[in-house]
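Missing here is one protein chain; the remaining ones are kept as they sit in the complex.
What follows is chain A.
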């Protein structure tokens, strides 16, 4: 039974060789040595014809079994080897995952603009349009059409940046340091432009830069940002003003915040009020942040004065409306407890990157 011995020997040989194999190359060599064209097992298979016919079935079966065994042993070894190789790679690739990640660093939006967009989105969601107007405005739009009397103290050069009027058209003599052209002190003038151009219903806000001659310090900037709002429609009530601003305050400061309406005076609204929101630090108990009042002043508002309607030709008996003005820097300062507003204007990357 020399052939069967040979077959068994080959199987043993292959198994032994596989135990020593370390690479796919080794495996391939083993496979070729056994199963290749000139392989030992192939050679035996070729000799099968010389086997006596009566032994042939048994021998054939044995040969096939050996061949199958060898084949599967090699495949198994291959899988094991591949796994080993993958394990090795995985362990080699293990990293200190606390090392910093590789990042693309996008830039950030300026704090004031991001709050401004937040405000825009709140009102856009309520169906308001977003309007715009000139920064260098006339006294008519900034004061007169907003019902501020001609000699009202708020028009003083102490509170308004007047600019040189290049086309004064022989208008009346002015107070020193004043002219008919100014840097808008409020975005309210845009109300007038919009009411001149559109018919009610009007639901609009106007976010934008405004200017006042306050020397820059921790709490003041000569240039800051306001969002003006205006609604003109039939049947608008003071309750609508409150409902709208309550909604706004909760959206911007949080659902748990309360509001307080204090009567106040603005030339272009009547009745007018200032709105406070409950202090987020002490929740109304009183603390350093709210100067022990429990409240933080955040905006001014009121029902549109009929005189303003008359200036733009809207019938105050048919329509009523409300207007409000929000200081964006104020919202930012309240939200982040900013120690110094001037940080907003320096362009300091360390500041900007925080928001």
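By our rule, a residue touches a chain if its C-beta (ideal position, glycine included) is under 8 Å from a C-beta of that chain, and two chains touch if they have at least 3 such contacts; residues count from 1.
Basically, contacts and distances are computed from a predicted model.
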{"item": "Choices \"ABC transporter permease\", \"Phenylalanine--tRNA ligase beta subunit\", \"Helicase Helix-turn-helix domain-containing protein\" or \"NADH-quinone oxidoreductase subunit\" - which one is the UniProt name of the chain not shown", "value": "\"Phenylalanine--tRNA ligase beta subunit\""}
{"item": "Touch criterion as defined above, residue of A:62, A:112 or A:298 at the omitted chain", "value": "A:112"}
{"item": "Candidates A:36, A:271 or A:286 - the one touching the absent chain", "value": "A:271"}
{"item": "Residues from chain A at the interface with the omitted partner, ascending", "value": "99-100, 102, 104-110, 112-113, 117, 120, 123-124, 126-130, 134-138, 150-154, 156-158, 161-168, 173, 175-181, 183, 201-204, 209, 211, 213, 215, 222-223, 231, 233, 235-240, 242-244, 246-247, 260-265, 270-273, 303, 305-306, 320, 344-350, 352-353"}
